[in-house]
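Left out: one protein chain. Kept in place: all the others.
In order of appearance the chains are A and B, and numbering begins at 1 in each one.
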């Protein structure tokens, strides 16, 4: 049930919601002018147009979400002068200069911990925790707050399990890893020198001082996965980053925020998958291949080593090249 | 002599052989039916068709090894119904559904430690070992069982020398490294954050739960090599992974299992070499180039940065591109 929720958009079990906030507090925080009838109205969360309920605030920044916007149940919506008329009468528009920046700011208000990725000061020597006789562990292992570890697990030397980590049963975590905001199911192997659950590379570029947006998603690693040495797997921003059951990652792989990889997939060394791309089941990706952001790669797809994928790929397709194309075409063009 | 042996296929100085096993034990373990005349016959090792002796078990999975198969000295051979007739009379066929899976399973029986890459619990603070006054070392250095270190060596902070490591003289190992199952000769430098000697990305894909195959090979790093920061060098599966004398690796390089690199080669940052490829002497590889698996790259070859090599390359050739081709052709096509 928890897993089903985590797989859905915009839910996370880890970040504390600092709300509710009065709508007037939020308006003051945004420094905008808008007339509100019920000034004491409580806002309990920020969610997308679809997931929002009456006491949520939502955001609407692009015409392509028009059909969802006009059915939103949220009572307030961050949006633009142009888009505001698409909202239902039950939803008051809060017109702002930059919807996504304002959304980031309001999200930070609700989830201040989600923007701060400083090292976890709460992490303490495992010898001083309840896990000292439940886990087989190396030297200098640290465990943060809100960590839960199942039976028959191993954690290697110098590994730091920062706050907000759930580890299932029979997992083997190697040495020199940093893990936070991550839910690891059963029989998972994580080798050495990985960083998992850090925020992604998401921010609004502003001259002199970029604005980071909050990452309230987590990383979910399902049963029987193996994560190779030197992996970096970023947690999601508004959704979660997911590695499906029995998927194996070789060394030096980078998985960006919000990426979802299906089950039984095999990803060779030095592959990089950019933000929000969705990879199917039984997918094979050759070494050093790269996949651009916001793409959809079907089931049973094979991507040749070194490929650069910049378009969606349908099920049961073999591709190779940069940009990646059908492998027969690639081999014919490169005889 | 040891080095010569290590360079040969299927020999390793580190993994304990749990044999001998009676042939009947092996047959029972594989759950197959076969009639054996001498049920007490001792099997002492598993080796390839060529290296096997009378008391070894071997494996034969592809017609292309026919000419070696019909001369094998092994008394037993894992093979298929189709191939079994190629074996000499002295060799009893053990017909199995999947030769390589069965080979992996029997190898695990002989070398159970070669399949387990959990962190090394035997690693202990160097201050509590005999090396505390023979090596110059940093804080939090750990040394596992079966480790030998020569004179005038340095080992940096947080570095974990796990079990089965031999380090020669005058070596400088940096900080945050994890090294196991590795033989390092003299005057070698290993910078920081490397993982060396871990098993490779080798397994049989099986839905829901892949089957790892054992890696009984080691990593051999010869005299005067330098290994850059963030390298991952996997040990071999049935043979060894070798970095030849005076070869320099830049940062963030991935060397997969069974790769053999010659002497005096220069490999720039972020290069990846897939499993079992063999690279010659005096080879120069530009940054981010990738080399597919099972290839043979000649001596004095130059591979341009960013290249994707998917075919063998003869001696004294300069190539570039993806797929890599003669550099003159590449430059002409890309004016």
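Here, a residue touches a chain if its C-beta (ideal position, glycine included) is under 8 Å from a C-beta of that chain, and two chains touch if they have at least 3 such contacts.
The shown structure was predicted, so the numbers you read here are calculated from the model rather than taken from an experiment.
Touching the missing chain, out of A:99, A:123 or A:249, is residue A:123.
Here one chain is not drawn; of A:168, A:230 or A:305, the residue touching it is A:230. Annotation: of B:108, B:176 or B:292, B:176 touches the absent chain (contact as defined above).
Interface note for the absent chain: among A:165, A:190 or A:256, the touching residue is A:256.
Take chain B: the residues that touch the chain left off the picture are 136, 138-140, 154-158, 172-176, 187, 189, 191-193, 224, 226, 228-230, 245-246, 248, 250-252, 264, 266, 268-270, 286-288, 305-306, 321-322, 334.
Those residues of chain A that touch the chain absent from the view are 117-121, 123, 125, 140, 142, 158, 160, 176, 178, 193, 195, 198, 201, 203, 205, 207-210, 230, 232, 234, 252, 254, 256, 270, 272, 274, 288, 290, 292, 308, 310, 322-323.
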